[in-house]
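Written below as structure tokens is the structure these notes are about.
Shown here: the complex without one of its protein chains, the others still in place.
Presenting chain A:
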Amino acid sequence: MTKKFLYLLSFFLLINCASKEEEIYTPIPYNLEIPALFANKLIAPVIPSNNPLTQEGVALGKKLFFDKILSGDETQSCASCHNPKKSFTDNQQLSDGINGLLGTRNSMPLFNLAWNFDERFAWDGKEFGLEKQALEPVSNPIEMHANWKNIAQKLQEHPEYPTLFLQAFGNLNIDSVAVTKAIAQFERTLISGNSKFDNYLKGEAILTSEEQNGFAIFMDEAKGDCFHCHGSDNNPLWTDNKFHNNGLDATFTDLGFGNITGDPADNGKFRSPSIRNLVFTAPYMHDGRFTTLEEVINHYSEGLQRSSTLDPLMKKVNQGGVNLTTKEKADLKAFLVSLSDFDFVNNPDFQE
């Protein structure tokens, strides 16, 4: 009798174990397609060991990125200010949140974020890591103005999300950590590396004489001297992701990086944006003050303002800047436009 009981007990125990194993879903690793130019020239992208890319995680992150459920009144998603057709920014000088309140900074475009090696995000570097960056806009009162606990509850009660989270992260509870992990995974797939200039570097496109001359001005220390902060043919990010005071103001209403570090020497410094995809990302600068690329170039040519933290790379400040001719300005613009990646803004994987 005892033996029979033991057999039965063992049988049910094994059945129970088997059914639990079936419940565990292993997400499929996501193969990040890194452009050859990036793979050849740059060190590996930053992918945290506690948030590896998976197909389920990226898909979930994309769904969340475009879902208005993340805002307090469900009227805005991340994509409201980060439109894929605009290289993941908007065309507003300052973006408005769900209550119609304007922010103080221009919405940053989103691409090649996994190659921000210092992992300082936003114009002022206030957020360390993509996962942490995604936390702030959701709860910011002048942006999506939501409560993370309410969002978690809504996602938990949603007909699709619990399964998607289960598949992406196992038996994790749905919370802000899981949501931002998924969004960060999606954001790391936003790679832009297929502009005309990229194809020129690969020997697959020919630059016009204006574009060539513009590139030479960009790289010439005696002319534009843009390369010290904005990359080069050997750094396809086209930014150093560092913080500089580029001479916008003589006095500061926005301390930028200085507000984060607390060091007065950092006042008026903002992160160099990439110069890829500028045709999609107007207006320009941290406060969106310049409407056109011509205005941007004019600033560096004649409009520099002297201040105590002005970057030493801003030359000839006594003459207002590098004093380019009209032709040089036009050629420089032609080169900048050659860094437009139309495949990126039209990539169906990145659309809603």
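Descriptive notes on the structure:
Rule of thumb we're sticking to: a contact is a pair of C-beta atoms (placed from the backbone, for glycine too) under 8 Å apart; a residue touches a chain by one contact, two chains touch by 3 or more; residues count from 1.
Here, contacts and distances are computed from a predicted model.
The chain absent from the displayed complex carries the UniProt protein name "Copper-binding protein MbnP-like domain-containing protein", chosen from "Peptide deformylase", "Branched-chain amino acid ABC transporter permease", "NADH-quinone oxidoreductase subunit I" or "Copper-binding protein MbnP-like domain-containing protein".
Within the complete assembly, A:S232 is the residue of A:N194, A:S232 or A:Q305 that touches the hidden chain.
Considering the full assembly, A:E221 is the residue among A:D73, A:E221, A:E294 or A:D349 that touches the omitted chain. One chain is missing from the display, and on chain A it is touched by residues 40-43, 115, 117, 216, 219-222, 225, 227-229, 231-235, 240, 265, 306, 308-318.
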